[in-house]
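A protein chain is absent from this complex, but the other protein chains hold their places.
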Amino acid sequence: MAGNTFGTVFTVTSFGESHGPAIGCVVDGCPPGLALTEADIQRELDRRKPGTSRHVTQRREPDTVEILSGVYEGMTTGTPIALLIRNVDQRSKDYGNLVETFRPGHADYAYTMKYGRRDPRGGGRSSARETAVRVAAGAIAKKWLRERHGVVIRGFMAQLGPIEIPFVSWEHVEQNPFFAPNLELVPELERFMDALRKAGDSVGARLTVVARGVPPGWGEPVFGRLDAEIAAAMMSINAVKGVEIGDGFAVVTQRGSEHGDELTPQGFLSNHAGGILGGISTGQDVVVHLAVKPTSSIRLERRSIDLRGVPTTVATHGRHDPCVGIRATPIAEAMLALVLMDQALRHRAQCGDVVPPLSPVPALSPGATGSIPSPL
Amino acid sequence: MAGNTFGTVFTVTSFGESHGPAIGCVVDGCPPGLALTEADIQRELDRRKPGTSRHVTQRREPDTVEILSGVYEGMTTGTPIALLIRNVDQRSKDYGNLVETFRPGHADYAYTMKYGRRDPRGGGRSSARETAVRVAAGAIAKKWLRERHGVVIRGFMAQLGPIEIPFVSWEHVEQNPFFAPNLELVPELERFMDALRKAGDSVGARLTVVARGVPPGWGEPVFGRLDAEIAAAMMSINAVKGVEIGDGFAVVTQRGSEHGDELTPQGFLSNHAGGILGGISTGQDVVVHLAVKPTSSIRLERRSIDLRGVPTTVATHGRHDPCVGIRATPIAEAMLALVLMDQALRHRAQCGDVVPPLSPVPALSPGATGSIPSPL
Amino acid sequence: MAGNTFGTVFTVTSFGESHGPAIGCVVDGCPPGLALTEADIQRELDRRKPGTSRHVTQRREPDTVEILSGVYEGMTTGTPIALLIRNVDQRSKDYGNLVETFRPGHADYAYTMKYGRRDPRGGGRSSARETAVRVAAGAIAKKWLRERHGVVIRGFMAQLGPIEIPFVSWEHVEQNPFFAPNLELVPELERFMDALRKAGDSVGARLTVVARGVPPGWGEPVFGRLDAEIAAAMMSINAVKGVEIGDGFAVVTQRGSEHGDELTPQGFLSNHAGGILGGISTGQDVVVHLAVKPTSSIRLERRSIDLRGVPTTVATHGRHDPCVGIRATPIAEAMLALVLMDQALRHRAQCGDVVPPLSPVPALSPGATGSIPSPL
Partner (left out) sequence: MAGNTFGTVFTVTSFGESHGPAIGCVVDGCPPGLALTEADIQRELDRRKPGTSRHVTQRREPDTVEILSGVYEGMTTGTPIALLIRNVDQRSKDYGNLVETFRPGHADYAYTMKYGRRDPRGGGRSSARETAVRVAAGAIAKKWLRERHGVVIRGFMAQLGPIEIPFVSWEHVEQNPFFAPNLELVPELERFMDALRKAGDSVGARLTVVARGVPPGWGEPVFGRLDAEIAAAMMSINAVKGVEIGDGFAVVTQRGSEHGDELTPQGFLSNHAGGILGGISTGQDVVVHLAVKPTSSIRLERRSIDLRGVPTTVATHGRHDPCVGIRATPIAEAMLALVLMDQALRHRAQCGDVVPPLSPVPALSPGATGSIPSPL
């Protein structure tokens, strides 16, 4: 399958460049009978859209979505759902100087070597603008997962550059532009970003995404494992360089007697596994962490070469997020939703009428502590 | 596509249970005209096979591979290559007590909830034995990548539990059963493992895998990105809980001015990106790190439930690797090879006759330092 | 892969309902560097569009295509190409009576039983209007195949109801609204259609599509055979009920000594195979025939049931083609182009650097006669 389609039976086929006429996608395989309006999708898009604070790009995109197909009288019909978002605030001239040079750390060079050419306006297809489409498609998956299975998917920023953000409350997350789960730290985050912006530099971030209510049994070993597909989904987001499930890299120093989550009839006693064992969901919270690298488009001058291979320097003066991690939380949620929905349908395909020999064990036994805070 | 096929145009379809008659796979889409014998594959299988030291499972499996199809007079013909490995040392009775209970941290419970039943003998399909097949298939990909593109793929153990293993030399890697790139540390690793085995416990590990010589241009944004597929490939290996490309989670605290790899006509000045930008290879070393969790089958007694949901305790007395990370290096290499080969062919499909406007920049400028040691 | 994506590496993902806001598709995997404008696509769309003669539906759709992505400065970039066609002449009230009843021979009933609901306006997704999108996508494939490989794809109407249309010339085909290769017969076809329209009935047709210049070697046995994918492509067109390759059903009474196409260094001596052997192109003309059933929406009253299962009668008074076969030639050409292009890229993926041991044999030896006229 070509590279811009995601999923196996619930699929998203994405298109669009940053400064082309539009971005959008086709969502195929959606179950019929799901109530769906543009407002359902717009709500999620608004969480990601640019220009909502001084800490993100000042490009003014309303990101208004139009449903072109697949919905009739407010309900999905089972046919493909096409979503269209027109680009309205292109300023391609800002990028004039980038047509001929490669930004260090940017996809410019790789695209040129692969395709022999690229659309340089605003990063073209490699722009983070493309991720708006994922959020739109993810909104459909989120809605179905919640209504059909009670699954709730939420994310937060766990670290901004050097500042770790201890989890306090999900309510805090939607009350600040960082998706920080800790309002007390927001002033510090703002000061950090203000200084960074002034310096013309950028910074990385660490995010956590959690799906609560996933029933046991989703995932298709050995290659279509739930964790494998989550890893691909997260790593496919621009700027992500690392993915962890559950304890992630902390497992390196753990012992088996510490890591393996014990079971009781009242529930698991911990969740080191992050809700996935053998590539299949266990019924516990699915917990995912990701590392987002610093934006490559910065104002500081850096060494590079141009299209003829001649040495030069590059500084980027367009409108850019100094920390792409800030707006990445809704994207990561959306990607997790897309994976889970596809897996839910694939599980139903193969095992639709299976009756397991025992009832699912509760996610966490009362009083149990996971190695990460249980956030939902 | 069902869950046991990997790849898009170069595909591996895997089958087999730990204590069934055989494991194996079908490799489809392999270019014709590749010289291939069973010895080519056996060499890689022997690197992973059990029983090679006291630090791994003592199950005696020769892992002898038979090529059933797709090769004629020592050359691939372009038709599917079926590989068969008979299981010869099953001792299913060792697992008698596990038929009715779920090992904490093991896939037992998840498999049962998904499929309503499972083959409990030796872990069935969830056993790490399945990964022998990946190594076999990966041997074909490795050979083609080396002969056709000069790509060399190698891996090593970077950390065993608490013991970090500084990289010294690739030559060391094949001279010890840990795949440690540092022979001086091997006695310490052995003492650690001896104590661990005596304790009846298990431990995690951190591995690094590197592909040198990958040309720029492989990868299919935005969902078939090279990094996304590597992440899926690694996370699909039993026990892996985290994957990093290049600097991985270290990017969280980095600034853009530090992270973005500068280019000169003489080469890149660093390799923080791990050889992938925008989901496409840059021509630098592709550098991947993974975290392997401690084995869940341990001798220590742990709380669990049985098939009727009744509380019980479990201790595992079969033959198990106390650190599955020890034998995982060849597996990780194989998975990286499978991803790269599939991407190489897909790139040729879409862009086969593209001539980029400039010659590839060398991987590393003389005197440049990457953030990780350049190991090949 | 969900049901609205066609192809493996060159893919088309289609969306849209007859009376929704728009129809369109995403073409992914297209090689970069192909010169492409909306005019290239419009030319093909205009061949299929409604209202071009009194023998087809009188719905007035300009079928104006907009390229939303994937093209920069008149060249494809390798990223997904989204094509959008707005619907402008919906008259959904014409279909008011069909909301509650099922037309005999129409997809109404099947859609309702599958999805539990359907968009009844103009047939929704099951409308032949959907095929405009295939023609648009096919225009891209046709252009690439012609420019890169010299492949020319053309089709014609071979029979309209009882009237067989002997092939005279390709030049005739584009000079009449039936795509008949024989201008002399056009008055008879017109009289037939005028009478049929007056009678309120519809009729079937037989089409032939030919691809000339396909090099030997395209096709992926045993399931991705070229003929298998052509069969799927043709049968996926609304109203098609039969597909033949080469001699098709005539082979039933043939002997091997008659059917097998002999080879000489000067060329094949016949083309009973229709250019495909063992699922792989031979270099001869790829010849495909298809049977198109009579339109199910007719003015004559017929017995049916309504949404509650109560008996009723149905007659359709909207704007319909009395013979959908008339406009189907460009659609069949497009589907053949899509299959060939995908197979061309897949062949390049697997066998890109294969050098066969001999030069291709010419398609037809001078003086040879195929069992069907060689039409290009």
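We call the chains A, B and C, going by the order they appear; numbering starts again at 1 in every chain.
Here is the rule we go by: a contact is a pair of C-beta atoms (placed from the backbone, for glycine too) under 8 Å apart; a residue touches a chain by one contact, two chains touch by 3 or more.
The model shown is predicted, which means the values in this text are computed figures rather than measured ones.
Note that the absent chain touches A, B, C when the full complex is taken as a whole. Per the touch definition above, the residue from C:P80, C:P181 or C:P294 contacting the chain not shown is C:P294. From the options C:H172, C:R206 or C:R327, the residue with contact to the unseen chain in the full assembly is C:R206. Contact with the omitted chain, checked across A:I41, A:I85, A:L345 or A:A363, is made by A:L345. Residues 1, 8-10, 29-33, 78-79, 148, 221, 345-346, 348-354 of chain A touch the missing chain (whole complex, contact as defined above).
Although one chain is not shown, part of chain B still touches it, namely residues 1-5, 7-11, 13-17, 20-26, 28-29, 32-33, 66, 68-70, 72, 75, 77-82, 84, 114-119, 121, 124-125.
Within the entire complex, the positions of chain C that touch the omitted partner chain are 1-6, 8, 14, 102-107, 109-117, 125-126, 130, 159, 161-162, 196, 201-206, 216-225, 227-236, 238, 240-265, 269, 272-274, 276-283, 291-298, 300, 302-305, 307-311, 346-347, 350-351, 354-361.
In this section, only the chains that are shown with their structure count from here on.
Chain centres here are means of the Cα atoms, and by that rule the chain farthest away from chain C is B. Bringing chain B onto chain C by least-squares fit of CA atoms involves turning it by 180°, to the nearest 5.
Averaged C-alpha coordinates give centres for chain A and chain C that are 39 Å from one another.
If you average the Cα atoms of chain B and of chain C, the two centres end up 45 Å apart. Across the assembly, chain C contributes residues 1, 8-10, 29, 32-33, 78-79 that each touch 2 or more other chains.
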